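All protein chains but one are shown in place.
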Amino acid sequence: MRISRMLLAGTAGLTLMLSACTTDAPDDGAPGGEDGAGPTPDAEWFDRAEYDAQLAQREITPEGSPDEPWLQAIEPEWTDTSEFVHDSPEDATVCFSNASVSNPWRVTGFITMEQQVEALQEEGRIGDFRVSDAADDDNQQISDIQAFVDSGDCDAIIISPSTTATLTPAVETACESGVPVIVFDRGVNTDCMVTFIHPIGGYAYGADAAEFLVDNLEPGSTVLALRILPGVDVLEHRWAAAQQIFGESELDVLGYEFTEGDGAKIKDLVSQHLQRGEVDGIWMDAGDGAVAALEAFEDAGRPYPVISGEDELSFMRKWDEEGLTAIAPVYSNFQWRTPVLAAAMILDGEEVPAEWVLPQEPIRQGELQEFLDRNADMPSLHYAKFGGEDLPGFPEAWTDR
Amino acid sequence: MSAPPASPPATVRALWARTGTTGLVYLALGLLLVLSTLYVASRGENLFTTANTVDLFTRSSLLGFLAIGQTLVILCRSLDLSVGYVAALSTVVAATVMAGDPARVPLGIAATLGLAALIGLANGTVVTWLRVNPFIATLGTGLIIKGYLDTNFQGPAGAIPSAFQAFGYTRIGVFPVSTLVMLVLAGAAVVFLHRTRTGYHMYAVGGDAEVARLSGVRDRVPVITAHVLCSMTAGMAGLLLASRFGTGSALVYNNGYELEAIAAVVLGGTYLLGGRGGVAGTIAGVFILATLDTVFNVLAVDPFVKDVLRGVIVITAVAIYARGRPSRSAVRVRFPSGGPPPPAPPSDPGAAPAPVTSGTEGGGR
Partner (left out) sequence: MTETPARRSAPPALPSALGRGGTATVLLILVLIFVVIATQNPSFFQGPPLMAFAKKAAPLVILAVGQYLVIVSGEFDLSVGSLVGAQVVIAARLIDGEEGMTLPVIVLMLAFGVLVGLVNGLVTTFLGVPSIITTLGMMLVLFGAVRFWTGGAPTGSLSEAFRVPGRGGIEDLPFLGQLPWAALIALALTVGAVFLMRSPFGRSLMATGDNDVAAAFSGVRVRRVRILAFVGSALMATVAAILIGGYAGVTAQVGQGLEFTAITAVVLGGVVLGGGRGTVVAAALGALTVEALFTLFNQLYLPSTIQPSVQGLIIIAAVAYAARRGDLRPPGRPRRRPDHEPEREPGTPRR
């Protein structure tokens, strides 16, 4: 008797806890108009105008030399920077607030950036280069930016925001200090910075991948989507674009899974889907663990799917070895060079694009071999379009980490 | 540990032990500040520029909120692994309730702290009445909140009116308002622990729940109270984060705040098994971690080396306290009027980290 009473109390306790979580917050949330977004993330993340713009940008030939894609810009609106001219750029301090180096894409990019900095320092175009790493903690990054501003030592501040919305106030503070601010990769909800550098964007990435699957699969084929995490805007945009394109196609999307980019989890999830039926295509929002997904097909004795990965070398090498039908969408890693170059240009009073849209082209079958040859010595978690081949530290800086 | 803490001389002794450890922690903090200043100076930088000082205080305020509450829970021999998730939920609740309207600020604060209190009540209830180990109970609560946040908020939610953003950004001289609020809260917690019956009972329950119960303490009340207060300070942390972000961000839970808060509490000399320590020490622990972070930042230490150093320093510090504790209490018993201070421990904390650092770091590779 006593035990069952206790169990009852237990259930009540759990119910209490659940209700504490599920009833209060939505009530509270209603005025904000943000709740109820659960089942249709695309509604929250899909911006038709931006989507159309990005898809169109893929077709536009960027200004600048194709040999230096990190200096190219799509439809730039040049902005004057003469107010920021520095008398002796070789003494100018450039400060960089980095969100993190917590994944291979960021690690590769940061190495490229450091090499670019060295090259610029030798040319005397910038002086000291200071870095704060926030380890993916928004609050930390706000403090980091604040510290740069308060120190008064920075002649230019480069920011790679860890999250779009939350870093907006901090970026505004940095702008108000009168120092030129350069934002790259993820954006912020303000246009106070001198230049915002980014490749075309998440919609274009997701669309490149999805269109390839639509083109290379028979109508009625099944597609499984593998996603890293919810709630990260650059990743959500990729999925929103894919949903849009799959919705207009005759492909049957089995669903999506969050994998945290963990190979074991990816392999397990794909294996389970294979147990229940055919999977003809795999769409990924980032290439991490693409090889694990493919191995699930090998281990189940199934033919390889049509797959979209990323320009990560482990995937591209697998693609080449197995002769897959695949595409490597690219979120241009060479964008890590551009901000320091932009800083040097601004300190020199050169014009820069207010929104500096870098080219972003997927790697297709035709270019596969070329990119594999160019990166033959690189480690497997390296990104093919890292764009550092002409820097003095190449290739040791990337191969001997 | 197994000394009966309920008898009057033991209470006196416990008080001595408590202030003793706290003194040691502050000594460690002082030494750390001196050594860091010297070291940073030797590298041609200045640790106490306005920028760095503000940075140090700002770092300490968020961790401070989380650690104050965690101290209460740990004193009761419990643990709260859900604070990071509660803080994340709180940013979202605060931002959606306030919805950018300055008039709704009080409502937003009330809703946030109220919800946090309910979560704490649930934690406390599960721990005391259902007798679920606090490690599992609060891990479970954290997972439940994570699922809720992931399902319902796939991005920033709501907006914080600029009036409330002031909480995160205003400062008086080099003192951020949030740090002052945190210190006031810490003061209140100290008074609560030392001047109220529930506060005393927290020490009693944490020291030995059995003895506490036999001596008439209703042992569940202090534990539940501690959990409620702990969740509410996590709610405060969430409010601070929201005011700095200008919006609610569910992804905050990824930052591992719960483990950092526990580290701060333990660094502050609070005994992980309950019954000994206090908020004053915790604040020193928070400042130790914040100082380290600021120094790492000034010296641009590799982010991965930071993790290694943090791990080594926390272990080293706790090892030093553990060394110091038994010998000191023995001294106190025999020389209640103070007697000769134990010579070894105070000189250790500053000097020891360096050699041990290299040793264990080598082991890590």
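In this document, chain identifiers A and B correspond to the written order of the chains, with residue numbering beginning at 1 in each.
FYI, a residue touches a chain if its C-beta (ideal position, glycine included) is under 8 Å from a C-beta of that chain, and two chains touch if they have at least 3 such contacts.
The shown structure was predicted, so the numbers you read here are calculated from the model rather than taken from an experiment.
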item: Contacting the left-out chain in the complete assembly, out of A:Ile158, A:Leu213 or A:Ala292; value: A:Ala292
item: Absent-chain contact - pick from A:Pro62, A:Pro89, A:Pro169 or A:Gly261; value: A:Gly261
item: Contacts of chain B with the absent chain, listed as residue ranges; value: 1-3, 77, 126-128, 130-133, 135-137, 139-148, 150-151, 209-210, 259, 262-263, 266, 272-273, 302-312, 314-315, 318-319, 322-323, 326, 360-361, 363-365
item: Chain A, residues in touch with the chain not shown (by the definition above); value: 3, 6-7, 10, 14, 18, 21, 38, 101-104, 106-108, 110-111, 230, 255, 257-258, 260-264, 266-269, 271-272, 275-276, 288-289, 291-292, 295, 299-300, 314, 379-381, 401
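Definition applied: only the chains that are shown with their structure count from here on.
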item: Between chain B and chain A, distance of the C-alpha-averaged centres to the nearest whole Å; value: 34
item: Chain B - residues contacting chain A, complex; value: 49-52, 54-55, 58-59, 62, 89, 92-93, 95-97, 99, 104, 111, 114-115, 118-119, 121-122, 125-126, 129-130, 141, 144-145, 148, 150-159, 165, 169, 241, 244-247, 249-252, 254-255, 297, 300, 303, 306
item: List of chain A residues in touch with chain B within their complex; value: 6, 9-10, 13-14, 16-18, 20-22, 24-26, 28-29, 31-38, 41, 44-45, 100-101, 130-133, 135-140, 142-144, 146-152, 163-166, 168-170, 173, 230-233, 236
